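The complex appears here minus one protein chain, its other protein chains still in place.
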Amino acid sequence: MITPLLENLELDTVGLERLIEHLIKGGVHGIFLLGTNGEGPSLDYRIRKQLVAETCKIVAHRVPVLVGITDTSLACSLEMANYSKQVGADMLVLAPPYYFPISQAEMVRYLEIIVPQLELPFLLYDIPSCTNLHLNLSTIKRAAQLGAIGVKDSSGDLGALYSIIEAFKDDGNFSVIAGAELFLSDVVMHGGHGVVAGGANIFPRLFVDLYEASVRKDLGQVARLRQKILQIHATLYNLGDSSTRSIMAIKGSLSLLGICSDYMAPPLHAFEAKDRQRISDYLAGFEWVEGGIRH
Amino acid sequence: MITPLLENLELDTVGLERLIEHLIKGGVHGIFLLGTNGEGPSLDYRIRKQLVAETCKIVAHRVPVLVGITDTSLACSLEMANYSKQVGADMLVLAPPYYFPISQAEMVRYLEIIVPQLELPFLLYDIPSCTNLHLNLSTIKRAAQLGAIGVKDSSGDLGALYSIIEAFKDDGNFSVIAGAELFLSDVVMHGGHGVVAGGANIFPRLFVDLYEASVRKDLGQVARLRQKILQIHATLYNLGDSSTRSIMAIKGSLSLLGICSDYMAPPLHAFEAKDRQRISDYLAGFEWVEGGIRH
Amino acid sequence: MITPLLENLELDTVGLERLIEHLIKGGVHGIFLLGTNGEGPSLDYRIRKQLVAETCKIVAHRVPVLVGITDTSLACSLEMANYSKQVGADMLVLAPPYYFPISQAEMVRYLEIIVPQLELPFLLYDIPSCTNLHLNLSTIKRAAQLGAIGVKDSSGDLGALYSIIEAFKDDGNFSVIAGAELFLSDVVMHGGHGVVAGGANIFPRLFVDLYEASVRKDLGQVARLRQKILQIHATLYNLGDSSTRSIMAIKGSLSLLGICSDYMAPPLHAFEAKDRQRISDYLAGFEWVEGGIRH
Partner (left out) sequence: MITPLLENLELDTVGLERLIEHLIKGGVHGIFLLGTNGEGPSLDYRIRKQLVAETCKIVAHRVPVLVGITDTSLACSLEMANYSKQVGADMLVLAPPYYFPISQAEMVRYLEIIVPQLELPFLLYDIPSCTNLHLNLSTIKRAAQLGAIGVKDSSGDLGALYSIIEAFKDDGNFSVIAGAELFLSDVVMHGGHGVVAGGANIFPRLFVDLYEASVRKDLGQVARLRQKILQIHATLYNLGDSSTRSIMAIKGSLSLLGICSDYMAPPLHAFEAKDRQRISDYLAGFEWVEGGIRH
């Protein structure tokens, strides 16, 4: 989930409630806060805590709430982990600390320190484009031994993801979750367990339907829904050359759809008027966005 | 300056005082807190603030105190900037926010937002190995326009550093400072202004002497002192294969010399006994470390 | 196809014939010479030409023969292109020249120079791990305008590959071919056209069967065959830490199966005895390699 922000970068609590209801009505199976799309690292701890507390209250256990606790400071990660448990979140999500370049062995050592101090179940999070460490299979296996209940792989490296699925195929307790929307059906049909889709902020039902079609192995429906995601990628996510343009596009779309505002915490920034207009045009052109946000 | 930590990762205030007196006695021209060697990003804000306040009190304006305020959160950077001013620090040091991959243009936009809110003079900090953005000359020039009083270049890219010196050679108000110890004499003799040397935690006098010899263009003395730094690099900094081994070596040396302990905040970690012994042997072998830490 | 070599690095013509018959009997739809698995860049032009001429003679148009003409020298690429046409090859395969780091625009300029001089149809070849240029969609579109009949994408970036399939979905004359074996079924089921599979040197029928199952959308069969490829990746391709270990494993397997020898042109090298034994053990353990190379 993205983090709705006001112009002064305070939490947009009205937008937050609208967004959460939009997601739950769309059928999502869980809500992940403070990840990359959630601009977690850009927010201060007051806002992060407020977001988690408000979200837990609004969600009220209708779906699990997952909280990203990744930080360069162990103490800060633990503070967030403890707070999340206290206000009723369900799970934690943890990527490598991301300032110092560390090795796989140093990441394992780090996990050995932090994991025993986590009081909620946690997912490991692989996102080398932001953390500069592409977790290898051996590190992921060690995390599983330490208690990780799964991995969210946002590496874009589907070959590695397939190796992870293969390695854990007999472990009913370990979930392999893709971070790339386009890989949802591939991952689910080949034995993985789901996707964390930024685009589900806008079109939750689309991704839920694709998930269900993938589980049913309904290839016709998979092709039909997947085509819409390809269309999103070729249009909404394809504006400008910022490496974070998909996050900008998601917030921009939500703003245009009247759900929440599109202010972003620096160093990210909203689109200028021209690109905002193009998003508007794209949204209007999606025949599956009628009367608001249906598909 | 490294950050002296106790085993429970609280600030080692006794070690801190000993270290600061060691540095000032060694003749350093300033003390930079919470940089990469200072494990800034690994520390929580309570410790960071305590470190800045204690240091300012101990230093008592004998030399300028510079505070690293780099963070992925603008609000956190500003909080640190304000606190630093409040407790009497002299200058700030700012590297790019380091989670999202951003472009030069996005860094400029970020500077345009943060700089007007800084109430102390600031140095720009280029350290692509940790931030993944190698600031180009155009970004550095824009930072200077916005008010940067200099740049600390820890890119290891001396070619770029020479271009920066050339570009600012007629600007008497902009300092070009190397982050790589071995480049001290080259940078100073070619028109740059100094170095932020991690090794000066152990051997402050050595680096001060080299600086002064470089200013005097005393090539014989430069060669003699530079040789010692080469020796440090080939021994102390050359243990193991961690990318942060030089920081580990500096803390380990300070511990062996009785100045402060060598605990490190995760994900960094102190050397094991075997490498600690090798540091001890190396230090004993430096004829210029007699009766403690002289050179 | 790998290039069978004798110990003196001359062409193993006996092995070549056995390998080609093995491939054709296995049902492959074409044979690609002098690619990455074929150690093209490591061979001198005498051997490259001999390989192409001999292969064309042995194949005798039973399947198309594609020839990799990638080189850092335009003149050498053209010499190979002309020779290929002369001895009866069917198509050419062209990756970026790979010494100088070039931009997308410089690659387009290069294509505009070389393509008009090619007298056979050609496939564009994207393999950034070796050429350091990840061809973007705009460059691929320009190549198509210039006459490319398709692209072989060995980038490992399935997200980009899906975008290519989407971009060319209405162009019946442009083939999108994966270079990663594990992506075969995904690519074919989502509208792509095939795979160039190094593993097909050993197990051609396996990959042909998977291709056909993917075309038929026979998910049960896809899962069964794909499982074997995952097994190959987790065993044969997983020995040692050389970045070229899969090529070493393919040649080693072919040698153990009595098809051709496993000598490799420097800088590549065959496995030592211990890893060779492990390959042997793995092959023996594949229940689908009975009485030789069946599956």
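Should a chain be cited, it is by its letter among A, B and C, assigned in written order, with residues numbered from 1 in that chain.
Just so it is clear, contacts are C-beta pairs under 8 Å (C-beta built on N, C-alpha and C of every residue); 3 or more make two chains touch, one makes a residue touch a chain.
Note that this is a predicted model, so its numbers are computed, not measured.
In the whole complex the chain that is left out makes contact with B, C. Only one residue from B:E17, B:E112 or B:D157 touches the chain missing from this view: B:D157.
The residue from C:T13, C:Q50 or C:T244 that touches the chain not shown here is C:T244.
Interface note: of C:T13, C:S42 or C:S280, the residue touching the hidden chain in the full complex is C:S42.
Interface note: of C:I24, C:A53 or C:I102, the residue touching the hidden chain in the full complex is C:I102.
Among B:V52, B:C76, B:L123 or B:L182, only B:L182 touches the chain that is left out of the view.
Even with one chain removed from view, subunit C keeps its contact list with that chain: residues 9, 36, 41-45, 47, 72-76, 79, 96-103, 106-107, 109-110, 113-114, 129-132, 241-244, 265-269.
If you put the missing chain back, the residues of subunit B touching it would be 156-159, 162-163, 166-167, 180, 182-183, 186, 189-190, 217, 219, 223, 226, 230, 233-234.
Keep in mind that, in the parts below, only the chains that are shown with their structure count from here on.
Among the remaining chains, none touches subunit A as well as subunit C.
Chain centres here are Cα averages; for subunit A and subunit B they lie 36 Å apart. Averaged C-alpha coordinates put the centre of subunit B at 50 Å from the centre of subunit C. Residues of subunit B in contact with at least two other chains: none.
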